[in-house]
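Heads up, one of the protein chains got dropped from this complex, but the rest are sitting where they should.
The letters A and B name the chains in turn, as written, and every chain counts its residues from 1.
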Amino acid sequence: MTTTVRNTAAEMAQALADGTVTSVQLTELHLERIAAVDGAVHAFLHVDHEGALAQAAASDARRAAGETLSPLDGVPIAVKDVLTTEGLPTTCGSKILEGWVPPYDATVVARLRAAGLPILGKTNMDEFAMGSSTEHSAYGPTHNPWDLDRIPGGSGGGSAAAVAAFEAPLAIGTDTGGSIRQPGAVTGTVGVKPTYGGVSRYGLVALANSLDQAGPVTRTVLDSALLHDIIGGHDPRDSTSIDQPWPSFTDAARAGATGDMTGVKIGVITELTGEGWQDGVMARFQESIDLLVKAGAEVVEVSCPSFVHALAAYYLILPAEASSNLAKFDAMRYGLRVVPEGDPSAEDVMRATRDAGFGDEVKRRIILGTYALSSGYYDAYYGQAQKVRTLISRDFEAAFEQVDVLVSPTAPTTAFKLGEKLDDPIAMYLNDLATIPANLAGVPGISVPSGLADEDGLPAGFQILAPALADERLYRVGAALESLLTQEWGAPLLDKAPALALRDGSSLASTGTESETR
Amino acid sequence: MTTDTLLSFEESLEKFDPAMGLEVHVELNTNSKMFCGCPTEFGAEPNTQVCPTCLGLPGAMPVVNRIAVESAMRIGLALNCEIAEWCRFARKNYFYPDMPKNFQTSQYDEPIAFDGYMDVNVPTEDGGIEVVRVEIERAHMEEDTGKSLHVGGATGRIHGAVHSLVDYNRAGIPLIEIVTRPIMGTRENAPAVAKAYVAQLRELIVALGVSDARMDQGSIRADVNLSLAPAGTGALGTRTETKNVNSLRSVERAVRFEMQRHAAILDSGGSILQETRHWHEDTGVTTSGREKSDAEDYRYFPEPDLVPVAPSREWVEELRGTLPENPTVKRARLQGEWGFSDLEMRDTIGAGAFGLVEETIEAGASPQIARKWWLSELARRANDTGTDIAELGVSPADVVAVQALIDAGSLNDKLARQVFEGLYAAEGTPAEIVAKRGLAIVSDDGALSAAVDNAIAANPDVADKIRDGKVAAAGALIGAVMKQMRGQADAGRVRELILEKLT
Partner (left out) sequence: MPEITRDEVAHLANLARIDLDDAELDHLAPQLSVILESVASINGVAGDDVPPTSHALPLTNVFRDDVVTPGLTVEQALSGAPEVDQQRFSVPRILGDEQ
C-alpha cells in the first residue's frame, strides 16, 4: 500500500523500515500538502523546505548504511514556534521576535535532530503561548481543519491543526494550562502533557516556568508514545528536569491497545462535569466511560473540591511568572527595536518597543502579573495562589489513593467560532477549566478524541490524568480507549473531517486514491 | 552643581549619633559563572564569554554552580553565620540594559547564611585598638551584571552620554553579598570602623581563597549606608546609600562626608532624602544619584527555574573544617611571634598593611623589615597618592626581593626607594628595574677611587682637615663622592677609601 500523508507516524516508520518509502519522499509529500492547504489552515509560520529535505536525505543515507538513529528516524515533524531552533526563525507568535533566529537549539529540538526526524517548520501559536484559540498570534489565527471558521484551540493551535490537516504526522507542542490538550480535543487529535520535569524546558521560551511542559501532538496514542520516548528524560541544562529513567511509553501504548481494562480504577472528577459543559461533549465523555467499563474498568466519582479555585490560582501564577519572563524583551539584545522620534533614551526605546511588539493579551497578563507581585499585593495574590496550588496537589494525591487515573472531558465545548470570545477574556479562560489543575500539580495528562458532538459535528476530547511520574498510565488507558472507540467508529475519527480544498482545486478525500508519490 | 554644606565633624558628633550599614559584594573566583559554564577570566574581548543563559536569550535556563554555593557557605561560616537548612533563589525584577534578563537571580528572604558577626580590630582616634563586633545580617548568592561603556559624554560617565555599549562577559559571574546589621554606637570612630570592617572582611575573603577581593578591580565592592539620629536617642534616621566607593580610603572618607552632610541638613531643620549617592574620590564629595524609594518595587518571587538549596549538616561541617584561623586569634598569635608592640600592631593595622606584612614575612623577610617597608615608604606613598596600600603595584615578594638586594650590598635604602618608584610605575621586577635604571651600587674600587680623588681635589680644605686628624670631616667628602656616584656607592666603603688616601 502506498504511503500517504494520512498514515500514522508509526505506519510511516514501518514503511521506511520496509523500504517502501524514503524519508525524502515522505518529506516531499508533506511539503506538498502544506503548500496545498496551509494557505487556508495557516498552521505554519515558517516552512523549512531546504532544511527538511536535506535532513530527510541524510536520514535515507543513514538507513542505507544501516545506521538509523531511532524508531522515528526519517519521519517528519513540526515544532511549535515557542521552542528555539538554531538557524530557523523563532517568533513565539509575537511581533517582538519577528525575524529572530536563535543561535541554539532547544534540548527537545536537539533530541529530535539526534533521532533523525526532519523538521518541516515552526507552527503558529497564541503569542507567547497566552491563549486558548491561537487568535492571539501576531501573525493571524490558525483555522480548525474541521471547520475553517473555527478556532483550532490554543495556544498550540498550529501544531494540532498541522497534524489534523495531515500537514505533519507529528508535532511538538507545549502545555502550560492545556495548550496541548485542549487543541487536541477540538481538532480530534491526541495531545500529551508529560509530568512536570519529564521533558526538558531548555530552549522552551518560558511562559510560566513552574507550569510549562513540552509534549507530543499526534493523530494516535502510539505516535505520541513513540515521540515521548524520544524527547523525554533528564537534561542537566534544566534544573527542574527529573533525573530518573522512564519506562517505555511505546510499550505502554502497545499494551493498552488490546483494550483490556481489567483491574484499572478510573475516577471521574465531580467538579469537572455538569453545568456549563456542552451536551455533546458530555455525551461523548459518558460513552467513553461506558466503553471503558465494558472493557473491565471500575469507575467511581471522585471529588477534588479545590479544583474550583484552580482557574483563579492559574491566572495569578501564570501572569506573575510571565511578567518577569517577558522583561527580557526590551530591544537591547535581540528582537524588535522601535525608536521613537527625537532623542530617546534606552528606557524610551524599551517602552515603545514593548508597546508595539506585544499584543493585547500579553499586555493584559504582564500588567496583571506585575500587580500580583507588587509589594502589598504579593501575599494576597501570588502568595495565596501558591497555597491553593498545594491544596490542588493534595486533592490529586488523595484521589490517586483511590483510583489509578482521573478523567474528565478535556474542554467544556467544541471549537467555537473565530472571534466569538475575543472580547471576553474570562470566557476565553474558561476553556482551560479542566486542563489547568494538572499543570498546577505537575501531574501528566493526555487528551484522546472521544468522538463528534451531535449538535455541531465537531470533535471532543477525553482527558486522562495520572499521578506524577506515572505517565505510562496515560498511554495504557489512552490507547485502550482509542482502540475501543476506533472499533466503534470503524475508522479513525479524522476520516470524518471534511476534505480541505487544495490549492490546485482538487481535494484529498479520505477513502479515495492519492496523487502518487513521486 | 551646588556644593553641599557640611557641619564640622566634631559638631556633627555633638548633636548626632551615626548608624552605618555596609553592603559588600564579593566576586567569586570560580572557574565558571554562577548559573552557566562560561569562563570568568578578567579582561577578555567583549562578548566572548557568553552563552544563551548568561546572555538571557529566550528559552535559556540557569543551573547552579556547586563551588559558588560552597564558597557562599564558607564565607558564611567564617562570619559565624547560621547556614540555612533550606533556601531558594529569588528574582529581583528591574530593567537595566546591563541585566540580560531584566531581573537578577539573587536571594531575598531566604539567604544561605544569616545571623553572624565579625569582631573587627579598629585603630581608634585616640591611638588604641578597639574590637568592635559588627553583626552580619546575611550573606547571599547572586549574579553580577554586564558592563556598560558610556559613549559621548564628557567624562565617560553615564550623565550626558549619547549611547552606551554593553559587554556581557561579566554577566552571571557569582557574587556573594554580605550585609551588616546597623552598626551603632561607634560615634567618632564610625569612619574608622567602616574602613576596618571592609579591610578585615577583605583579608578574610582572601584567606578563604574564594576571591581576589581587589577593590581596584571590582572583585570586592562596598556600598555604604549612613543615617544620623539625635545624639543619645538610639533611634535610626533616614539613610542614604553611597556607591562608587572604590578603595578603603574612600570608605572612610565617604562615611565621614555623609555624616557631616546629614548633620548640616538635620541641624538646619531639614530632612534627609532617602536616596542613592555617588562618591567622588577626586573631589571628596558625594553627589545625588537616584531616589532610593518604593518607586522601584523589585517584586521578588522565588526563582521557578531553580530548585531549593538544602545543604546537609554533614556538608556544612565538612566546610567548617576548611576555614582559616579566626582572625582575632590569629592576630594575637602573630603579634607574639613577630614581637610587635601594641603600637606597632595598631599602626600596621591602621595602615591597612596587616595582611601584606604577614605575606611579606611568609615570603622570607624578618618582621621588622617587613614592617619597616610597609609602614614607612609604602604607607607614605599610599597616603600621598590616595591609593590603597594593597594596590600600589608592590607585592610582598617585591619587598623581599628589594631587601635581599640591600642585604647583598647591591642597594642601599636610598636606592631602594628608587626601585619602589619603578614598581609604582610598573617598570618590571625589582631586578629589572635596577638594571633598567642602572641603580646598582658600584662596588668597583677603581671607579670609587677615582671619584674619591675627584672629591679630594675639589675640596682641598676638607681634605686638609682630615689629614690633620679631623676624621669627622670625612662626611662632607663622602657626600661629594655619593653625589658623583649618584648615590650608587656604599658609603662605608667610600669612607674607608677616603681615610686610606688621607691618613
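The rule is short, and it goes like this: contacts are C-beta pairs under 8 Å (C-beta built on N, C-alpha and C of every residue); 3 or more make two chains touch, one makes a residue touch a chain.
Computed from a predicted structure; not experimentally measured.
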{"item": "Candidate in contact with the missing chain, chosen from B:36, B:176 or B:369", "value": "B:36"}
{"item": "Contact with the hidden chain (one of A:69, A:283, A:299 or A:346)", "value": "A:346"}
{"item": "Hidden partner chain, touching residue among A:51, A:383 or A:457", "value": "A:383"}
{"item": "Contact with the hidden chain (one of A:27, A:250, A:323 or A:435)", "value": "A:323"}
{"item": "Contact footprint on subunit B, counting only the chain that is left out", "value": "30-32, 36-39, 45-52, 54-55, 63-69, 86, 88, 92, 94-98, 104, 145, 148-152, 158, 161-168, 243, 276, 289-290, 296-297, 299, 302, 304, 306-311"}
{"item": "Hidden partner interface residues of subunit A, rising order", "value": "100-101, 103-104, 195-197, 210, 236, 239-240, 242, 306, 309, 311-313, 315-316, 323, 327, 330-335, 337, 339, 343-352, 354-355, 358, 360, 363-364, 366-368, 370-371, 374, 380-381, 383-391, 393, 425-426, 440-443, 468"}
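To be clear about the criterion, only the chains that are shown with their structure count from here on.
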{"item": "For the subunit B and subunit A complex, residues of the former touching the latter", "value": "52, 55-64, 91, 93, 95, 97, 100-103, 164, 166, 294, 297, 299-301, 304-307"}
{"item": "In the complex, subunit A residues that touch subunit B", "value": "83-84, 90, 92, 97, 100, 102-104, 106, 201-206, 208-210, 236-240, 320-321, 324, 327-330, 332-334, 346-347, 350, 370, 373-375, 378, 382"}
